[in-house]
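Take a look at the following structure, please.
Left out: one protein chain. Kept in place: all the others.
All chains are identified by letter, namely A and B, in their written order; residue positions are counted from 1 within each chain.
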Amino acid sequence: MMSSNSLPITEEAIVRALQDPNSCIGKCDAWWFSFIKILRFERLLSLFAFRCEELDLLVTFPMVVQGHLKNALIMAQRQADHLKYEVSLLSDSIKTVTPQCLYLKGAAYCLANMTVSKGRLFSDIDVLVPKECLDKIEKSLLFKGWLSKPINDYDERYYREWAHEIPPLVQSRRGTVVDIHHNLVPPISGKAPDIEAFLSQTMHVNGVTVLKPHAMLLHSCIHLIFNETFKQAHRDLYDISSIIKDYGNSTFWDEVIRLAKETGFYKELFLGCRYSSKKLGYELPPKLISDVPYTSAKLMLLDLVMLKALSPHHPLCKVPGRGVANFLAWARGHWCKMPLMLLIYHLSIKSGRALAQSILGKHFFDAEGTPK
Amino acid sequence: MEKKLPWRKNWKRCLTEIMPKKLGKYIEEGVIYHAFSDQSGVTFYSTVSNEVFVAAVSENNLRAAFHLKNEMTVDVSNIVSALVKQGFIKTEWH
Partner (left out) sequence: MALSSFVLNTHPFSFRVSTDIEQIVESVKLLYGDAVELDSRISLPSYEIKIKHTSVARKLFKPQSQFFCDQREPFLPMPIDKCLAMFEWGLNWVVSAHEFRHVILHSAVLAKGDKAVLFPAPPGSGKSTLTSWLSHNGWRLLSDEMALMTPNTTQITPFVRPICLKNNAIALAKEWFPDGRFSHISPNTHKGDVIHLSPPQASWHERFNTAEVVAIVYPQYSTSTFCDIYELTKAEAFSTLTTNAFNYGVLGGTGFTTLTNLVEKCQTFEVKYNNLEELQSFLENDVL
């Protein structure tokens, strides 16, 4: 939804601004108006704010911009402060059932005090537990006021039977959301890694268990490529870049490549790093680049689709040819996650809804997804 | 063993000197304590859990606020342990 006098900004300009915030000095008001909106939508505003603060740039920007950046910094800081507490309570509940409690993604970056966590907002806390403990853990959390987010019947079945998660749980008083996983991709796709391979690559830091950085990179790549909706995937490219920048030495690359091949996710590692490096403009080591798991024709096709799907999705960031690319990437995301017959069923239900929604408005279905 | 002193005699001292001293460790590490200047009560805030506790000052209120069965001593260690028991303070958070 765009106003007629909004200035579109190219993806290259956005990336340049994030990599080199100094280049934003002197930009016109119309540019800033669009830029702030795009960043906020892509969940990159606090990252930009953090980088600008480190370079002492805030005072050089217009007052309105300074305000937005300060707000973003306060929000990100508050989230980080709060996480320690939430994780402590969560761990207490989970440990009454099982000692295996592995924190993933944003929560893990923050708990391990990694650079990638600075200025990074996360909406949910992701934690991995043994599959057989899921029910007991859900019950244990229920006692502490953690309830399922209200979703429709169809999506609830998708979560429980087909996907790799029980539905997200919300703490009724504090509003925190936790996603409890038992694997990193859905087992039904036949592609789930032997979880033990990942569990042997963990470290204990600040009282919690998280993956080692090389395993975090692999998980981040898997998550990026096995995505269902690419709406906010652009931000994940920055996660990948940050982990590589901080830890990417020779040993690191040997370990991540070995783990990727061992678990059957080398393609995902390759693609995730490829797209992050292409989009954000940095180099990858020869041992990764030279080992290409696709024919050049297939790679070209993938690039065509994925490079567009992984661009920012805000309407003010125009990317030609996007509509088709998104659909293909979305279909690919689903295809990765479940067998063909189930996929067709899933797609036909989902697209039936989508059709109804586009004619009658998004809210034809109420919060539970039942037609009004 | 510290002698039990009646609240009324040492009220102000208790609120403004002794409590902060006893809670010192937590105060350094993220609990903010404030004793109201009209001696109507005290309040604690945990920067980690974002919880606020307000206690009004009559002995009964204070005991009720901290769910204490026994009498309080000037030692106030039972207030600290009550706060810990209720999960308001956890040593590993601070």
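We take it that a residue touches a chain if its C-beta (ideal position, glycine included) is under 8 Å from a C-beta of that chain, and two chains touch if they have at least 3 such contacts.
Quick caveat: nothing in here was measured; it's all calculated off a predicted structure.
Screening A:Gly67, A:Gly207 or A:Gly264 for touch with the missing chain picks out A:Gly67. Mapped onto chain B, contacts with the missing chain fall at residues 32, 34, 36-38, 40-43, 45, 47, 50, 52, 54-57. As for the chain not pictured, it touches chain A at residues 1, 3-6, 28-30, 32-33, 37, 40-41, 62, 64-65, 67-68, 70-71, 74-75, 78, 81, 314-315, 358-363, 366-367.
Operating definition for what follows: only the chains that are shown with their structure count from here on.
Averaged Cα coordinates give chain A a centre that lies 43 Å from the centre of chain B. Of all residues in chain B, only 47-50, 90, 92-93 touch chain A in the complex they form. Those residues of chain A whose C-beta lies close enough to touch chain B in the complex are 81-82, 84-85, 88, 207.
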